[in-house]
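A single protein chain has been removed from this complex, and every other one stays in its place.
We call the chains A and B, going by the order they appear; numbering starts again at 1 in every chain.
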Amino acid sequence: MPKIRSVLTGAHFMNGDVACAEGAIAAGCRFFAGYPITPATEIAEHLSQRMPELGGIYVQMEDEIASMAAIIGASYSGLKAMTATSGPGFSLMQENIGLAVMTEAPCVVVDVMRGGPSTGQPTMPGQQDVMQAKWGSHGDYGIIALTPSSVQEMFDLTVEAFNLSEAYRVPALLMGDEIVAHMWEKVVIPPADKIKIVNRKKPNVPPENYVPFMPDDDLVPPMACFGEGYHFHATGLTHDEHGYPQTSSSEVQSRLVRRLCEKIQRNSDKIVKVEEVMLKDADVVVVAYGIVARAALSAIRRARDKGIKAGLLRLITLWPFPEKNVVRVAEQVKAIVVPEMNCGQLVREVERAARETPVVFLSKLGEEPHTPMEIFEAIRRSS
Amino acid sequence: MVQEMAHPFSKYLRAEVMPHIWCSGCGNGVVLNCFVHALDELQMDLDKLVVVSGIGCIGRTAGYTNTDSFHTTHGRALAFATGVKLANPELEVVVISGDGDLFAIGGNHFIHAARRNVGIKVLCANNLNYGMTGGQQGPTTPLESITTTSPYGSIEHPFNLVHLAAASGATYVARWTALHVRRLTQSIKKMLQKEGFCFVEVLSPCPEIFGRYNKMRSGLEMMAWFKRASVVESFSDPSKAEITAEKIAVGEFVDMEKLSYEKMLHEKISKINEKAMEEVG
Partner (left out) sequence: MPERIRHAPLDKEKVKSARGEIHLLKDECKGCGYCIEFCPKKVLEESDEINARGVHPPKIVDESKCIVCGFCTAVCPDFAIFVVEKPNKGGS
């Protein structure tokens, strides 16, 4: 049996960062460019070990701005590419996330959220970057963000992030948090042939007929890569379907920007993933994500024990926001409880979707996420 | 005199987006001309060439060359190019950008790309100001120059790009002006055939803005300065390679052999895999 395997099939006890790194490898990632930052450093360290074993590339760039630029370059050279960071690095990456969106470069950006703003609390968890995930770069655009609640999901959702970024030619963000990244849990990695892998659409026309940014019906253009003879141009400037800059045309601006938004919005039914726990007859539903959802699960079970019909809508996809799911829940329940480790971010989206249904927001900052008791009390008060 | 023949280099340029946006006498046109001239003399495989540019007038170059090309965000061309080259070392990656893009906002990426010695070829059109945005001072603006953000004369010492590139570890460093078209073309050819990080600076006329503010109202006057002041001092001390009204030191300053990043990476990967195979037995 060869010593170096790409997919580490089997059951493992590992931490979230390592699970994420192995998920990337299993998804086919062979390029990682990054910069050390607590609490995501272990992803870089693990990949600096694994990538050369697999003939892949680990390069430590001089900062997060360069890391983001490098993964777009690698993506355009045909590799699946990823970077990993936390809040301060995520802020630095925003301009180039915009470049990835504008040039429709598939790539994965992991943000292991920590206490912010600014340098904040590097070793403490947070959920303070969730709005930034959608709105962080300037301009209007659509983006995909997933959020894991367990170490297993750090593996699974990294694979999913790669698949989504390839399918929709958009950066896919994995919004982890310091606890999920640093805790150790059991991870089951399936055999390689059981892992679903999606690759970017390639053009099926010869170079002279290739129009690089002409979308198919799903609003996603097939992607040629450097060195394949297509001689195409891509730019961060507003461009027409041929990729050439069109900086004066309102018509081109409108067409391009709306397509970049619609590309995600229109396909949201295929993208959005949630977990529904005991929702069918629920009177009070907790909408939670990330590490907080673990406490929420405990809380609703306690509530059920006490006779309160509580349920949990766990968001796995943050963006595009699972609006339809929240609307459905809101129509059914007396109240929605939203616990977040921030001062009120995703709760605004929930409020918007929930309309008349009361939404109770539980804010927590610092070392610990909400305890199950805290969430249970809120459920009890709302029921 | 016949008029029906197409320009011999037209195959290197995208007809749909020509003519370029550059002003009359702009050195960027000369840089582009020398670049495609070098490609032609080398009969370069255009399928394996990737042109990456940053933001600025020179940044439009990537849109004009009939190759795979990418126009990045301001200053990030070298970081992007690093990703391209390492992901596919078979590609010839050329960064064509300007003094502001490469050395102000992009300064950090420049010194690290040179330090790493990734096999990227950099062609820098140095027009001594930020042309695209209207002529502001930049990191190479000569002392006391008038620009739109130094109306009383610049009080910042400019970079000596040749010195900076040499100190950062480039394997090939040259400086020419837009007048030295032959030697510039030869330097471009040389760097396209060389291993490691290469840097060619071209002192380039910006007659409409920099020239006009600094008593050189036309491209011809700027070229006259280049002609009058240029001295070829190849392999002299890069730290002394100055650009002043009286003297422009040009030439090839560094030409050495150094194992490139991608070659070292390849060797490491081979070693690791050999070792693993040995252990398996």
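Note that in this section contacts are C-beta pairs under 8 Å (C-beta built on N, C-alpha and C of every residue); 3 or more make two chains touch, one makes a residue touch a chain.
If you're wondering where the values come from, they're calculated on a predicted model, not measured in any experiment.
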*When the whole complex is taken into account, which chains on show are touched by the absent chain?*
B
*If the hidden chain were put back, which of B:His7, B:His157 or B:Lys215 would touch it?*
B:His7
*Sort through B:Asn33, B:Thr65 or B:Ser97 and give me the one touching the missing partner chain.*
B:Asn33
_If the hidden chain were put back, which residues of subunit B would touch it?_
1-3, 5, 7-10, 13, 18-20, 22-30, 32-34, 37, 178-179, 181-182, 185, 218-220, 223
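Here is the rule we go by: only the chains that are shown with their structure count from here on.
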_Measuring centre to centre with CA averages, how many angstrom lie between subunit A and subunit B?_
37
*Touching subunit B in the complex: which residues of subunit A?*
1-4, 31, 33, 52-53, 55, 57, 59, 61-63, 65-67, 69-79, 81, 95-96, 98-99, 103, 226-237, 242, 244-245
*Residues of subunit B that touch subunit A when the two form their complex*: 14, 16-17, 46-48, 50, 52, 60, 62-63, 66-73, 76, 79-88, 90-91, 108-109, 112, 265, 268-269, 272-273, 276-277, 279-280
